[in-house]
Structure formats: structure tokens, C-alpha cells
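Yeah, one chain of the complex is gone here, protein chain that is, but the others are all in their spots.
Moving on, here comes chain A:
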Amino acid sequence: MTTARPQKIADYAPLVFPAVMLTVFFVVPFGIMVAVSFFRRVQGAFYEPDFVLANYARFLSVFFGEVLGFSLVLAALVAVVAVTIAFPFTYLLARLPRRRQVLWLVALLSIVSLSEVIVGFAWSTLFSRTAGITNVLVALGLMDEPMSLSPSFGALLTGLSYHAFPYTVLVLYPALARLDPTLMEAARTLGASPPCAFVTVVVPALRNTILATLIMVFVFALGSYLLPQLLGRPSNWTLSVLITDQAIYQSNLPFAAAMAVFLVLVSLALVGLSLLVGRKEAAQ
């Protein structure tokens, strides 16, 4: 495919619509948020325009540092869990007959249509003592008596991974569906058992896709603020929860904005770093 370089101003016309949309719905709100993060909070009122660094200064404490660290680790864990489960799942899905693939994809899309609230409440019921999955384990004789599994870090990780799973599958699906099936067959004729061929051929051949998906799920999990409150203990609350708390319940929008800006910068830096590492590996 050859594309001619744009010659005149009019050649840029197709870019106008997306540029306007991006500006109106992304650049402007983000700009407002950055501006607000430097505003001064008025106790008992809202905020007034100013240029103070107090919001950022307050953020530089051990407590918020720990919360930020926890949020990043949790999001990374969710990304790893979701991709680890979704990758083999999607690989098998892409090899099913067409009709059954469609059924699975429809089912996954219907999970996507569930809101975070419903997912959260469903899991808190499943993890409860009275109606949860431990009752099934007791009935099977694997446990002595039912217990509550929520709130806990495990419950939170499960809920977030579940919520991210269908998105992960949908992102991985095109690449895995396009993967040449003879690569696996070649590996098998060369002496690799099917699981060995999967690990030594399919996974490395798609490492860029896997890295991109990890980043997507990481960012997705970082923004979650309902599930930590529904399934986690207060110590499992993420930065997104604190931002929501400051913005809505404490009416401290400048501080919330400062935290949000910081979170964006940190996650952008991490994404950039992982892309850099990925490129370096590919170059070797």
C-alpha cells in the first residue's frame, strides 16, 4: 500500500473530526483537571482559582505512597491473572468451529454489558458465608463449615480479574484468530508436545500482543473504584477509591485532581517503560 503525502491544507480535512472530538472530550477535560489540581481549596466551600502546590505536597506522604504502590501492584496482578487465563482460553476459542465461536463471543459480550456494581454484588454474594461457594464445598465434603471469603484481597483480585476477563479475550481474539495454525503443527512434527508447542511457539510469537494486552488490562484495573469498596477491606482500597472519596464526599476537588494527574503520569511512565523494554527485547 502506498499513501501520498498530504500536499495542501485541505488534505488534512479527514483529521478534523477526530481532532475536534479528541479536543472536546479528552484534551479540554484533562486540561481542566490539571488546572484544578493547582487551585486552592476553600474550607467549607468549593475551590477558587490560584496556583498552589499544596495539593501535590499533601500527596507526598507515606500513606498515599503506600496506596499508590498498592494500586499499581493490584492492577499489575489483575493484568497478569486476566491475561494468563484469557490467553489459553482465547487460543482454544479461536480453534473452535465458527458457530460455537460466535456463541462464546456473544456470552462474553453479555458479561461486558454488566456494570461493575452488578459484578461486585454478585461476587460478594458468591463469597458470602450464607449463600456463597463455600456452601458447595461443604456439601462436597471439602470443607467443614461455610465461611465468608469477602471482603479480602483475594476476593478483590478475583472480582477485578473476572471483570477484566472478557475485555482481555476480545483484545486477544483477533491476533490469535489470525495466527497461522501450521506453526503449531510444525512445532509438533519437530518434536514438541502440544503444551510445549504452545509455550515455545504461540506465546513467544505473540509476545507483542501479550504485552499490549497486559498494559490495557493494567490501565483498566487501575481505574476501578467500585470493586475495591465492595470486595476489599479499607486496606485494599486503591488510589481511585481515594480520588472518588476526595472528589465526591470530601468536596476537595483540587486534591482529587492532583491525585488523578499523578496517577495518569505514573501509569503513562510505566506503560512507556514496558514498551521500551519490549522493543529492546524485539531488537535483540
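Quick note on the criterion: contacts are C-beta pairs under 8 Å (C-beta built on N, C-alpha and C of every residue); 3 or more make two chains touch, one makes a residue touch a chain; residues count from 1.
Going forward, contacts and distances are computed from a predicted model.
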Report task. Report the protein name recorded by UniProt for the chain absent from the figure; options are "Branched-chain amino acid ABC transporter permease", "Chemotaxis protein CheW", "Putative spermidine/putrescine transport system ATP-binding protein" or "Beta-glucosidase". Result -> "Putative spermidine/putrescine transport system ATP-binding protein"
Report task. Check the options A:Val201, A:Leu222 or A:Met259 and report the residue that touches the missing chain. Result -> A:Val201
**Report entry** Candidate in contact with the missing chain, chosen from A:Arg58, A:Arg188 or A:Arg233
**Finding:** A:Arg188
Query raised in the report: Footprint of the hidden chain on chain A, which residues?
Result: 180, 182-183, 185-194, 196-197, 200-201, 204-205, 207
